[in-house]
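What follows is one structure encoded as structure tokens, with my remarks underneath.
Here the complex is missing a single protein chain, while all its other protein chains stay put.
Right after this comes chain A.
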Amino acid sequence: MAQKTPEIYSVELSGTEDVGKTDTGDGKEKYRGLKDKRLELKKNHQKEELKKEVDLEDHKLSIKELERKYGTNIVTGLSSTQAAELLARNGPNALTPPKETPEIVKFLKQMVGGFSILLWIGAILCWIAYGIQYFNDKSSSLDSVYLGCVLALVVILTGIFAYYQEAKSTNIMASFSKMIPQQALVIRDSEKKTIPADIRLLSTQGCKVDNSSLTGESEPQSRSCEFTHDNPLETKNIGFYSTTCLEGTATGMVINTGDRTIIGQIASLASGVGHEKTPIAIEIEHFVHIVAGVAVSIGILFFIIAVSMKYYVLDSIIFLIGIIVANVPEGLLATVTVTLSLTAKRMAKKNCLVKNLEAVETLGSTSIICSDKTGTLTQNRMTVAHLWFDNQIFVADTSEDHSNQVFDQSSGTWASLSKIITLCNRAEFRPGQESVPIMKKVVVGDASETALLKFSEVILGDVMEIRKRNRKVAEIPFNSTNKFQLSIHETDDPSDKRFLMVMKGAPERVLEKCSTIMVNGQEQPLDDSTAEAFHTAYMELGGLGERVLGFCHLYLPADKFPETYSFDVDTVNFPTSNLCFVGLLSMIDPPRSTVPDAVTKCRSAGIKVIMVTGDHPITAKAIAKSVGIISANSETVEDIAKRLNIPVEQVSKRDAKAAVVTGMELKDMSPEQLDELLTDYSEIVFARTSPQQKLIIVEGCQRQDAVVAVTGDGVNDSPALKKADIGIAMGIAGSDAAKNAADMVLLDDNFASIVTGVEEGRLIFDNLKKTIAYTLTKNIAELCPFLIYIIAGLPLPIGTITILFIDLGTDIIPSIALAYEKAESDIMNRKPRHKKKDRLVNAPLAIYSYLHIGLMQALGAFVVYFTVYAQEGFRPSALINLRVEWEKDSVNDLEDSYGQEWTQYQRKYLEWTGYTAFFVGIMIQQIADLIIRKTRRNSIFQQGLFRNKVIWVGIASQIIIALILSYGLGSVSALNFTMLRPQYWFVAVPHAILIWVYDEVRKLFIRLYPGSWWDKNMYY
């Protein structure tokens, strides 16, 4: 049986043919062996190639050559056996979904990441220590085995928690993703049809495609059979997979399917572009390195000291474990995850959907935003912006709801103009939208006609009714040769039997056909001065980057054209010249009303906004000016040249702040020239760029050490989105490939949402600093006991298990509570942080936490410890060098300061009371630490002690957990807690107050003497 259809596609576009039927042939597409070598190239190579644009040669071949190449016949197609063979070899016509990391790998990563490895080492050392002990003495206690198990348990539990937290946030993201409006690729029963594979067109009839998902060009592109361009993306004889055909019909031959289509290649290449580590991941790694470095070096130092002090190696190993455990903030990484996901939720509410938790902060450190124009900065719909009639330019309201049309509507000219706008228009509202506001109604028709329809509906009311009253008798639709559209109507005046002919089109073509012009409702002959006025207005509106249309009309005399006259549009049996020119109307895709404000905010926040668009430079510049990307008083080199009337070459580049660069210019630039461009100009617009060039621009920005955010919606944007530090996809207009590649999705496609995201990102960076400072502080208070124990031989002040109860118990909720802290000052008024200079954990933070507050805390906790021992009978002086006797099981008559004698168990119990006391001492001072960490510069009283309620929840949780541990679990001896006398809870309070006062003094001096050595060394 001869298969006729498989590789010949007939895409019917105006009909209502079921797409499912078209899809039946999908699997049997034919093979082309062209791309195989490309796919085998290494990944970095692929990226290079992508930047060089996609190469495809089928568009250059003639039909005969094609037939030969693919071994097929354009009339009969492939045989079914051939087709099946090809299907088996090439797989079905579908894109391979992006690879997901297996869950188990994610889980294991959590188990060994961060501090986990240190704790594993600790646990293993514990077991080794027990092994040695057991070898020497079979009856040795199991304490170190327990400790090892506890450490392992801590790692596993925190790992499970972090994994769960991430899985949960991924799930939240997934559920949000469902909310992201999915672009309907196939709209049945309507005008759009998706092209099912890459097709070389063989015959076309007025075919136009929407390539926006591929190239970002929002204008429909016409397709024909001729090879028009070397670049396959530009040539007219190729229809691409997943693009939509808007009008006309075309027949073609399938040349690529599935992953081998242009879009498939881009999608797979995008996943090949390595995802850079997020700035916060780098910061956390840096922080982990610092802390682990401190832990390991102190541990080893004291191991050596202990060994040289003639301690047993076994004991020294136990000390080493204690030091590691004291130094590692076990709960911190889990806290950071929670904090980030809290912010992610907050951002999702503000329409920033973060796919990757760490991207939350990346947005905050963004220093350059490369933004698309269409849809992001603009409303993504043509809107009437200006009108020109009666020799005057009127401004129309372009805000989102269009409600405020204030121009003068009393002139008779306006009456005529409005009639033309209403009648000479083929666009219609889709039925059944009576309750929808006009601006939101779905319209069937092209962008300009839609704009005109909505414009007239807002001003005149029910347009369809007006059209009904002025019945259309004939029509010539717009085409690119005529460049005008014309229709003839009966009038709604029953006494007027004339026909009204209305016309709109390219202004110069319309004007050619006119001999008169209407001014103030009166027809006047079109003389040179009015023509001059017309040209001035036309140029002015064109200069604003707007698309201008001219409107004219003619009342056909009733004697020549009676009511029964039959108009024939093919022979044109009616006049099309000597018409009466009525006015001009210009349209633009206007900026979103929130954008100028957002751009200003970006500017004050030190973020450079670069516009990258495929649009015409004039339009791009106009929009850039209106949203403030090019500020009102800055000029480009061309502007200066024009103003001074000198050639462009003579203008000093230093004078220009702004630059508009086209894709063609960019193509010829070396990377060095691009770097120069990016550093020299503060306001840059890239126009007429291809999406591939976006990648080049992003890399250029990244060479400046900038953190780059990129917005994009097309499939072709996905490599740039991946390459960017944070890729932002559009939720409404974005393609799935873009959303997959992006780190963040803007649910409302609105640039202003990015700015709120930046604010949240900056806030979380500040608050993470506070959280880490808070968490690090007590490490010293946990570490000092071990050091003192080794050096001065005091009975151990705090046990390893007790430390874990601080790190994973009392401290967790307070450190999360700091994430709810409000910003201290306007965080949008400072420069973005420099990713290499402004570290999350810097020297002042570590020094202040460790050597100032941490040390004070340690002293305070020691006071509680000494108090407990002294009041029980061991004065501080008696404790020095008591360790050896204290810990001997055989010594059951150890004498205290009063001559009393203690058994081993009595001492052990006192030691646990000491642990509890030290624990309570740290906990009480951590409350003070929590309060001081609310701010870094301002006084707590400026910030408001009670504004962040969660802090108080944190404090309450600390106290409650400590009470439960002491009084509830005091009898469980394995936990080493005892019931502490109530007064001991208050011993550390003076030190806690001291911490607060000291920090207030620090902040006061920082505020009083900015830039002083104090500020430099004490502000973290």
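One rule holds in what follows: a contact is a pair of C-beta atoms (placed from the backbone, for glycine too) under 8 Å apart; a residue touches a chain by one contact, two chains touch by 3 or more; residues count from 1.
By our rule, contacts and distances are computed from a predicted model.
According to UniProt, the chain absent from the figure is "Sodium/potassium-transporting ATPase subunit beta", selected among "Histidine-containing phosphotransfer protein", "AP complex mu/sigma subunit domain-containing protein", "Eukaryotic translation initiation factor 3 subunit L" or "Sodium/potassium-transporting ATPase subunit beta". Interface note: of A:Y850, A:Y909, A:W952 or A:Y967, the residue touching the hidden chain in the full complex is A:Y909. Touching the chain that is not shown, out of A:F135, A:Y898 or A:F941: A:Y898 (per the contact rule at the top).
If you put the missing chain back, the residues of chain A touching it would be 852, 855-856, 859, 862-863, 866-867, 870-873, 875-876, 890, 892-893, 895-906, 909-910, 973, 981, 987, 990-991, 994, 1013, 1017.
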